[in-house]
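For this view, one protein chain was removed and the others were kept in their places.
And now, chain A:
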Amino acid sequence: MNFIEEFRSSQSGRTLLEYINKRSTKPARFMEFCGGHTVAIFRYGIRQLLPPHIEMLSGPGCPVCVTSTADLDKVIALSRLPGVIICSFGDLLRVPSSRQSLLEVRAEGADVRIVYSTMDALEIARQNPLKKVIFVGIGFETTAPTIAASVIQARNQGLANYYVMSIHKITPPVMRAILDAGETRLSGIICPGHVSSITGSNAWEFIPEEYHLACAVSGFESLDILYCVKSLVDQVEDATPRLDVSYSRAVKPEGNTAALKIMDEVFDICPANWRGIGILPQSGLCLRPEFAAFDAEKNFEIKLSEPSRETPGCLCGEIIKGTRTPLECKLFSKVCTPENPVGPCMVSSEGTCAAYYHYGGKLG
């Protein structure tokens, strides 16, 4: 466990910071893809220690934040069906859809439960044979394998009342979409750590190769992130973009092949609806036809009473793309707070607005 201590060592951190401050001359904009990184960067106070000409932007890396209102509306509609138990990870319950959040439908009597893992959801299905248990599968490549495993387990155990509503997304396509849109003029990218431990760092090779941008895969400790920023600065200063991995204790070039295999066995690649970005082809995961019996979309009639609409004034869509910051949102910290969130970026513990809210407060 000295491991962690080592990656937090203040001495090495300060040395890295000194190096970055000396070496960096060119203005640079780096995007951290992952919400976990956004939180860590704020938590260690890294922003204020970097040279002022280095700008850190937050990207689309939080599954809660990128869930579209339309998908949420579907989940809400499912939760209103008789005899249904909805299971999901905690944060999703608080995200407002067009009209309501899952917490609000729960207060009205819907059976909505927070689970900590898919195994909990399977257990609920086993204990409630007369009910239909729908697990809302949300997340990136990191969570998809465990949900694939739950579907296989349900099949092997003959569980006939377990369904998955898959709103899983995969990350390289959205990275491409952001880069193709060219709205943010980035100089480099900090690639996600947990996601890369499944996909492998190879998944990001296209960033330096096709887009000629600096890139580095990072862990979540202060030194991981500082090492990545150092690498990005070096790449920018030398104009030699490449793929660097500062998180090799968790990330292999080829990723976690066992996890990828089970994901592939259960899921097909299909279009997905990203908040603020819209429908991206080949960026989501849906159940393969062999597993249709477990697919909530195929087994329930989802009726939406009204078309989906975004909350007026909420800039989450822009924030996810890195084109705006929470401080540019008129609702930020006035109308929209973690206690009373207007958009998902304020709900999720890894949301950019929540990170700005909790850690961005001015001192003195």
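One rule holds for everything that comes next: a contact is a pair of C-beta atoms (placed from the backbone, for glycine too) under 8 Å apart; a residue touches a chain by one contact, two chains touch by 3 or more; residues count from 1.
The definition used in the following text is that contacts and distances are computed from a predicted model.
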item: Options "FecR protein", "Raffinose/stachyose/melibiose transport system permease protein", "Hydrogenase expression/formation protein HypE" or "Dihydroorotase": UniProt name of the undisplayed chain; value: "Hydrogenase expression/formation protein HypE"
item: Among A:27, A:45, A:83 or A:313, residue touching the chain not depicted; value: A:45
item: Touch with the omitted chain, as defined above, among A:24, A:58, A:101 or A:143; value: A:143
item: Residues of chain A in contact with the chain not shown; value: 1-5, 8-10, 13-14, 17, 36, 39, 42-46, 48-49, 62-64, 89-91, 94, 114-120, 123, 138-140, 142-143, 194-195, 220-222, 226, 337-339, 349-350, 357-361, 363-364
